[in-house]
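All protein chains but one are shown at their positions in the complex.
In order of appearance the chains are A and B, and numbering begins at 1 in each one.
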Amino acid sequence: MNAHTDNIAQYNFAYLDEQTKRMIRRAILKAIAIPGYQVPFASREMPMPYGWGTGGVQVTASIIGTDDVLKVIDQGADDTTNAVSIRAFFQKVANVAVTTHTADATIIQTRHRIPEEPLKSGQVLVYQVPIPEPLRFLEPRETETRKMHALEEYGLMHVKLYEDIAQHGHIATTFAYPVKVEGRYVMDPSPTPKFDNPKMHMSKALQLFGAGREKRIYAVPPYTRVESLDFEDHPFEIQTFDEPCALCGGTNVYLDEVVLDDRGGRMFVCSDTDNCEARRAEGHRGHLSGEEAATV
Amino acid sequence: MLDSIAIEGGFQKPVFDAQTVFRAIMQAMAEPGTIHRGMALAKPPAPLTPEAAAVALALCDQDTPVWLDSSLAAEDAVRAWLAFHTGAPLANTPADAHFAFSADPEHLIGLENFAQGSQEYPDRSATLVLQVSDLSGGEGLVLAGPGIESVARLAPRPLPRHFIRQWAQNHARFPRGVDLILVSRKGLAALPRSTRISSQEA
Partner (left out) sequence: MYVAVKGGEAAIQNAHRLLADRRRGDRNLPSITLEQIASQLSLAVDRVMSEGSLYDTGLAALAVKQARGDMIEAIFLLRAYRTTLPRFGYSRPVDTAAMLVERRVSATYKDLPGGQLLGPTFDYTHRLLDPELAEDAAPAAPEARSEAEEAMPRVSDILANEGLIEEDGSLPEDREPGDITREPPEFPMERDQRLQALSRGDEGFLLALGYSTQRGYGRNHPFAGEIRIGEVDVEIDVPELDFPLTLGRIRVTECQMVNQFKGSKKVPPQFTRGYGLVFGQSERKAMAMSLCDRALRANELDEDITAPAQDEEFVISHCDNVQATGFVEHLKLPHYVDFQAELGLVRQMRREYEERHKGAAADTERREAAE
């Protein structure tokens, strides 16, 4: 038993064994060559639960090297617990440099957001994906959805979106809003708010998507058309907010609603914490940021 | 004699070298037409080149049957080296191969002979690694498609005969089709099936 406990901590660089990395790397290359197509891969059990980013972690572990600088965000923030946990994992198993600054990162692993700051050429954005199949909620069977993708048969999705319009007067999907990649595959952008969809279009960064439990990897290369599904008379629209960020005064950014008390008091602050901090460092102020509050 | 050649010439630092080679391939595949240099190399027996060998070490293993063109297959030392360092079995036919290596791309059999994947599983297709002498001195290719902002240019030589026509057919099979990795002393570039190619003159 001691032999086990002594050996148990012997892990390869970035945790995965080399054979697993090769398998994932091959899947990534196919995913890049067929933008938006979900490549099946032999996802491994990871030392964190399925549904908590095992796909993204496997992708990151397979591409990361000693020269990389890693940023991990969850809900747009670097300090959410799962982001902290995944960042600590890579510090431990790959001894890799980490950052919270979007511009300094070579690899950004994310759950649910795309950074506000436009990404640069050479950067890689790795998405954690729970359900990679955009048609899954319309058709639960893999055997059926695979056929639909093969035949480019996306009528079901359009019917669903149109039913929304008929019922509500607008499309009632606010996140994981389906996109079409390079005019061919309908793809799930992961559960990012639709606010972020336009950032995927012709992005300068490579976007990789890992779904560990569902065992799929897909990709959007840089400079690739990513169009949110819509109708001529009901064009795609992103969310808008009525007020700027209460901390940095930023507009045209995605905001989190923070409940201040139980009497309906609330404020809106940037979801992208790095962007918010950078703006405040540049002197931007919102109506609830420290200095102003102090003068009141 | 054969044995000593076979066991030498792998990566110096297998884990880290494989990672740098893969990243070069990934970036090349993500941005077709870009040329990537400075990756780790291997020292294989000729006519397999250090660049092509590095790609083999980074991507091939027991799970990936490999096809060799006749100039590579003719060399026992090449076969032995690949078998020792990657463990990859030789494919019986081009259609069985996950990876194909060619030291003589000019005389390569038609691209349609390799696995194209199926409409349901287009990823079950071959990646071709072509050893070219040069990436900029050949016939000018104008590239467009995913990974390319407007157009990109590449002029590899030698290329398979009637390459532009063959490639047009390959691209027309999308999402099925093969992907190319071009390796030369001057660097590495890639042409995924999503890339549209026209000739410079056109």
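The rule is simple: contacts are C-beta pairs under 8 Å (C-beta built on N, C-alpha and C of every residue); 3 or more make two chains touch, one makes a residue touch a chain.
Since the model is a prediction, treat every value here as computed from it, not as a measurement.
Contacts of the undrawn chain with the visible chains, over the full complex, involve A. Looking at A:25, A:149 or A:194, the residue that reaches the missing chain in the full complex is A:194.
The residue touching the chain not shown here, chosen from A:21, A:71, A:112 or A:149, is A:112. For the options A:95, A:174 or A:252, the residue in contact with the chain missing from this view is A:174. Residues 1, 4-5, 8, 11-12, 15, 17, 40-47, 49-52, 54, 74-76, 79-85, 88, 111-113, 130, 141-143, 168-169, 172, 174-176, 191-195, 213, 215-216, 239, 246-247, 254-258, 260, 267, 269, 271, 273, 288-290, 293-294 of chain A touch the missing chain (whole complex, contact as defined above).
By definition in this document, only the chains that are shown with their structure count from here on.
Those residues of chain A lying in contact with chain B across their complex are 12-13, 18-19, 21-23, 25-35, 37, 39-40, 62-66, 121-122, 146-147, 149-151, 182, 184-185, 202, 206, 219-225. Looking at the complex, you find that chain B touches chain A at residues 14-16, 18-20, 22-23, 25-27, 29-31, 58-64, 98, 118-123, 125, 127, 145-149, 174-175, 179, 192-194.
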